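Here is the structure we will look at.
Of the protein chains in this complex, all but one are displayed in their positions.
Let's look at chain A:
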Amino acid sequence: MPSTRVVVTGLGTTSPVGGDVASTWQALLAGTSGISHLTDEWVEQLPVKIGGRVAVEPSEVLDRVKARRLDRSSQFAMVAADQAWADAGLEGSGLEPERLAVAVASGIGGVTTLLANYDILLEKGARRVSPLAVPMLMPNAPAANVSLKYGARAAVHAPTSACASGNEAIAMAIDLIRLGRADVVLAGGTEAAIHPLPMAAFANMMALSKTGSEEGGDPTRVSRPWDTARDGFVLGEGGAVLVLESEEHARARGAKVYAEVRGAGISNDAHDIAQPDPEGRGGTRAIKMALREGDVDPATVVHVNAHATSTPKGDIAEGLMLHAVLGEHVDRCVVTSTKSMTGHLLGGAGALEAVATVMALHDRVSPPTINLDDKDPEVDLDIPTSRRDLPEGDIVALNNSFGFGGANVAVAFGSV
């Protein structure tokens, strides 16, 4: 088993339900949806007109001149990283820059910057394309900008595995600390893909729900994981960053500790570019790997923040995985999907849900899954429809993420 213990000492997020961790967490516990009708003029031509915009615009938080050099995805990452850094008390802590790493992911990079500049190219010519376009749109821009802000001179990574990217960044951060490559890692994910092109593409592949977009429709009711009426995910945006730290380093500086990161598992289905393995075999292996790495007794796994995006096949497969891994103990496990409230943040999802998982352990309470009016009979899981207390004692919670390309990432957190 790995000898270096890794802990979570700081959290930050900007999400569709709140501009920081406190407001996001309270909204999740209360079952508040962040999904609404989009007001952008381009939605008129799309079959899907709803989404989860961030609750607080980054322009309200960031310096204007610095923000205009950042793609919206990097803006979310900066907002979240600033919060996590402050929360962890790292300012003036004497942390050596060479021991600070960054792993901040996105699923599809600076897509709005890319497409906005292509529009300019077509309309106004090559001369008007921004000289900043490439450093803004590159997939490692969020990670690189966080490293610039905080002078991180150890590894700066941006792992991409579509909707598993944020969780993979956290898994990578654990490795960086356990391999001795860093003492502290700013780890997370971000996504800003509410733009007509990705929305049209997701809608055309029938991944997005087309319900609730009509006039008078209720967008807050559309993301409904495990419900019989689920028919696709709702696109959200935002970012989240966690401070992961070696326990030794955290103890030495007297940092507050939210949770321990017990272990991670990463696997691939090699089944289809977009569809999950219907039996969830790859995801099962990832979850088992995470529990084995963390030497976790399945009986202690009492909470799962599921990937469950509200798609017909994916939600079923994840239930099969949990049964395969937890066996009889699955009956004592509270499984929830916060995507029912936030929508799907793609590369930001795993990170936002890691924040929710850590807060669930810390406060010993699971957020509900909203809109679960008629549970799919194929799903045999204990899913709370209002907040549910978690037990005392040493408990473990899992955060699962799965992505196009067949990626499966599971991270196991333990109470402290």
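Simple rule for what comes next: contacts are C-beta pairs under 8 Å (C-beta built on N, C-alpha and C of every residue); 3 or more make two chains touch, one makes a residue touch a chain; residues count from 1.
Assume contacts and distances are computed from a predicted model.
Trainee: Just to verify: the chain that's not displayed, which of "Acyl carrier protein", "RsbT antagonist protein RsbS", "Glutamate transport system permease protein" or "NADH-quinone oxidoreductase subunit M" does UniProt list as its protein name?
Mentor: Checked against "Acyl carrier protein", "RsbT antagonist protein RsbS", "Glutamate transport system permease protein" or "NADH-quinone oxidoreductase subunit M": the hidden chain maps to "Acyl carrier protein".
Trainee: Where the complex has a chain not shown, which of A:46, A:132 or A:229 is the residue touching it?
Mentor: Considering all chains, including the one not shown, the answer is A:132.
Trainee: Tell me where the left-out chain touches chain A, residue by residue.
Mentor: Its contact residues with the unshown chain are 63-65, 68, 127-128, 130-132.
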